[in-house]
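Apart from one protein chain that is not included, each protein chain of the complex appears where it belongs.
== subunit A ==
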Amino acid sequence: MLFRIKRFDGEKEYWSEYEVEVRKGMTVLDALFYIRENLDGSLAFRVSCRMGVCGSCAMKINHKPRLACETQIADLKSDVIVIEPLDNYKVIKDLIVDFDGFFKKHAKVKPYLIRKVENYEKPVELIQTPKQLDSYYQFALCIKCGACYSVCPASATRKDYLGPAAFASAYRFIKDSRDEGKEERIPEVACDGGVWRCHFAAECSEVCPKNVDPAKAVQKLRWEAVKHSIRSLLRW
C-alpha cells in the first residue's frame, strides 16, 4: 500500500512516498514504525502508549485527525494513505507539531480542583456518589490529543481562543461535586478568547477519539457563564 507523508525539516516542506506491505490487523502506527525502521530513519512522529491513552499520536490520516495507534489501516478502505501533521499548530518537524500553546491554554482555565480549606498532612475522604461522578466523568476522559483543536474554526482564526479541550476541562471541574472554585473559573472561560467565540461547528466532538464531546461542554459553559453574570449582578 502507498503511504504519502507530508514532511518538514525545519526549512522546507515536501512529500515522501513509501510502499508498505500491509498485514491483517496493522495500524497506521505500525506502518509508521515500519517506515522508520526499514525505509527512512529520519521520519519523525510522536508515540508512546500505542493503546490510545497517552494522546501522543494524533495526526491527519486521510484528511481527518485520528490517533495513529488506534486506526486500523483496513478500516480506512483506501489504496493510498495520506498522512499530515495536525492543522492549527506550528509544525516542528514532519508529523510533530508544537503543543506548548495548547497546554498553556489548558492551564489557563484553572483545571484543578479548588477547595476552600485544604489539609496536606491530614486530608479527609470526600464523599461523591456514583451519580455525581457520572455527571462529569465523560469530560474527564480527555487525553489532550489535540484533535479537536485542529478542526476548530474559532481556533484557526483567533490565536487567543482557548479551544475545545480547555473548555471540556473547565466544565469537568465545574461539574465535580467536590469543587468549590466555580466562581474563579468561570471568568477564565467567559473572557475575550472564551466560550462566546465558539462557532458551533461541533466538528470537535465529531473527531474526538474519546467521545468527550467538547462542543457540549462549551454549550453548558455558556449557560454557566450566563448564570454567573446574573449572580454577580444580583450581588451588586
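To be clear about the criterion, a contact is a pair of C-beta atoms (placed from the backbone, for glycine too) under 8 Å apart; a residue touches a chain by one contact, two chains touch by 3 or more; residues count from 1.
Please note the rule applied: contacts and distances are computed from a predicted model.
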Open item on the list: Tell me the UniProt protein name of the chain this structure doesn't show, selecting from "Fumarate reductase flavoprotein subunit", "Indolepyruvate oxidoreductase subunit IorA", "Ni-sirohydrochlorin a,c-diamide reductive cyclase catalytic subunit" or "2Fe-2S iron-sulfur cluster binding domain-containing protein".
Closed with: "Fumarate reductase flavoprotein subunit"
TODO: Please pick, from A:1, A:53 or A:156, the residue that touches the omitted chain in the full complex.
DONE: A:53
Open item on the list: List every residue of subunit A that touches the chain not included in the displayed model.
Closed with: 9-10, 25, 36-38, 40-42, 44-56, 70, 72, 92-93, 96, 98-100, 103, 107, 111-113, 115, 118, 120, 122-130, 132-133, 136-137, 140-141, 143-144, 173, 176, 178-179
